[in-house]
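Left out: one protein chain. Kept in place: all the others.
Chain naming follows the written order as A and B, and within any one chain the residues start at number 1.
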Amino acid sequence: MSAVVSPIREPLITGHKDYHQITEDICAPSERTPSVAWVVAFLVAVSLLSFGIFCILWTIWFGIGTWNLNRTIGWGWDITNFVWWIGIGHAGTLISAILLLFRQKWRTGVNRAAEAMTIFAVLCAALFPGIHVGRIWVVFYFFPYPNTRGPLWVNFNSPLLWDLFAISTYFTVSLLFWYTGLVPDFATLRDRASGMRKKFYNYLSFGWTGAAKHWQRFESLSLVLAGLATPLVLSVHTIVSFDFATSVIPGWHTTIFPPYFVAGAIFSGFAMVLTLMVITRKILKLEDYITIEHIDSMNKVILLTGTIVGVAYLTELFIAWYSGYIYEQFAFLNRVQGIYWWAYIGMMSCNVLSPQIFWSSKMRRNITVTFLMSIFVNIGMWFERFVIIPTTLARDYLPSSWSYYSPTWVEIGIFLGTLGIFFTLYLIFTRVAPVVAIAEVKAILKSAGDQYTGEAMKKSHAAHDSHLEHGH
Amino acid sequence: MKNKEVLFGLYDDEEVLLTAVKNARTAHLDIMDVYSPFPVHGLDPILGLSESRIHQAGFVFGLIGTLTAFLFMTWVFTRDWPIIFGGKPYWSVPAFIPIIFELTVLFASIGMVVTYYAVNGQGPGVSNPVLDDRITDDKFCVAFDVTDTAVDRVDVYQQFFRETGASEVKTKTI
Partner (left out) sequence: MNQFTLVGRERTILFSFMILGLVCMGITFIVDDEFHSRFWSNFLHNSVFFTGIAFLALMFLCANVIALSGWHVVFKRLWEAYAQFLLVGIILMTVVVIGVWFHAHHLYHWADAESVANDEILEGKSGFLNPVMYTIFSIIVVGVWYFFATKMRALSIEEDGVAKYDFSIHKKKMKTWASWFLPIGGFTSAAVIWQWIMSIDAHWYSTLFAWYCTISWFVSMLCITVLTLIYLKSRGFYEQVDANHFHDLGKYVFGFSVFWTYLWFSQYMLIWYGNIGEETIYFHQRLEQYPVLFYGNLIVNFVLPFFVLLRNDTKRKMGVMAVICSIVLFGHWVDYFLMIKPGVLHTAHELLGHGGHSALMGAAEAIPVGHQVAADAQAHAEHASNFVSGFSLPGLLEVGTFLGFAALFVFFFMRQLEQAPLVPERDPYIDESLHHHVV
């Protein structure tokens, strides 16, 4: 029983694949020796990672004084980067969970890599709360455990603690969701491997056999995890936004922050997925699975979320005027004309202006434009967090407390280090695991493969109908 | 564990598989299991599989998470060590909501996933017998348990595989 598919739909798998071909194409990258490109990228990533670790150790050894945080700018690159990475992590869960609930078949080409991205991004993000406290050796104080200090519990009323729960939960659930989907694919690799590789994938595939009852539970679990992960992903960046919105600082204390942050997170997450997918599909020769249709759809999401972010910016500006509250009005004037005006320009042009290019279908389907745009969007989103955090803190209520902040080499190094962590882990992932969800792609072959839909189906439908007309 | 002898047939396409399973059910042949490289839609009702109750387990775990979070925070801030934060009352439920929500999702997810692997008989390092390496590639499999089965019964199965278009028929001891 194959589902009915309208011939208007474009194929999501090209190249006239059959199931075996899908297995071959997707398993190949982890079965052959790494290409030169991979090795070079890996070396660069590991170098950045190493420098980052050095900077982190430097920070822990010499203290937070090695950063330029001051009064009143207590949050600078550290928290900007934290929010940036969490935002990037949102795409994976959105693609896995929300697109599953909306039955968007195109998610199968990108969900595995996007979910992996989420986990790596969340790891990078989690680093910052850990190291920015100064005494990382007692960072376990964050967790509510019975202790000999009272017991002194943590402040459950603080958004900073809500963050701890949100990010831990997010990391755990994303990992579980990602891994559950990987198990059948690891089984595929196991059954093709021999020797050490077979042992390795045997361990990872948990004894998966492909039995019908197991698949049934798999689908049920995936659906419920998707149903849980959807509000979860909304809640995570919402809670991050609460770090700012629960304050009374003008420019921070505003009710639109929760959904606006979530939209922004999806925006930057999809941009990072595109950055990685555009390169991955080329190098691993997966263009038949991560097609232009996928890229078109992701660019539509970027356009949508970028516009929502734009609406939020305009809303904030308007309501600042509307409120009649001079401090709120100043906060926004300061963003546009103050000491960090260049960050504001960067934010507006990258986030609001540049995605408008995607109204054009031709641009959405252009690989170079997509790649460049994905970089711009992430730069823009970094500037957005920078505009929100240091710019606002630099010019708050008391002019006598106004100060300036720019990062030290240590802070920049840590940021580069997180890029190193992220890309190192991603590159390892592409070697070890299938980058595209093998089983899920096979499941949509009959409804979305190019021999089953699109032009081919239209022609066969037309022939079928004319046959009916003539036959009777 | 006693060794099982399995007679299984491999099919090249899921549509053929579905027809085969339907035929097997009508002929009251006792299928041991059906294997596929991906979930085949429409297979579960034909096989007569009862609906999975994993989501019910998830609901219960989630509820435990909700109650744990709510009751614990209430106890901490009203009984154990009440502190005034930001001029708010001791029992500030709006501030509890984010953590209540997170713990609900966390408990539900971990609970469900652990249950899932437990009932599936899967886990790190677990090795279940694999009938054929190509099942996780592109072959669909119907398997019958033929341990201590009479030859004519086995012939019925063989006949079944021939009629339903299995591309290969093999036996294996697991």
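Note that in this section a contact is a pair of C-beta atoms (placed from the backbone, for glycine too) under 8 Å apart; a residue touches a chain by one contact, two chains touch by 3 or more.
Since the structure is predicted, the reported quantities are computational estimates derived from the model, not experimental observations.
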Touch assignment to the omitted chain, from A:H20, A:R197 or A:H253, lands on A:H253
Which one, A:L221, A:A245, A:L286 or A:V435, makes contact with the chain that was left out? A:A245
In the full complex, which of A:I319, A:I339, A:L372 or A:V432 touches the chain missing from this view? A:I319
The missing chain sits against chain A at residues 3-9, 101-102, 219, 223, 230-231, 234, 238, 242, 245-248, 253-259, 300, 307-308, 311-312, 314-316, 319, 322-325, 359, 458, 461-462, 465
Those residues of chain B that touch the unshown chain are 41, 59, 86-88, 94-95, 97
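Convention: only the chains that are shown with their structure count from here on.
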Return the distance between the CA-based centres of chain A and chain B, expressed in whole Å. 28
Partner chain B, residues of chain A touching it in the complex: 1-3, 18-20, 22-23, 144, 150-153, 155-159, 161-162, 165-166, 168-169, 172-173, 176-177, 180, 183-184, 187-188, 190-192, 202-204, 206-221, 223-225, 228, 231-232, 235, 239, 242, 438-440, 442-443, 446
Residues of chain B touching chain A in their complex? 14-15, 18, 33-44, 47, 49, 51-52, 54-55, 58, 62, 72-73, 76-77, 80-81, 83, 85-86, 88, 92, 95-96, 98-99, 101-103, 105-106, 108-110, 112-113, 116-117, 119-131, 133-138, 141
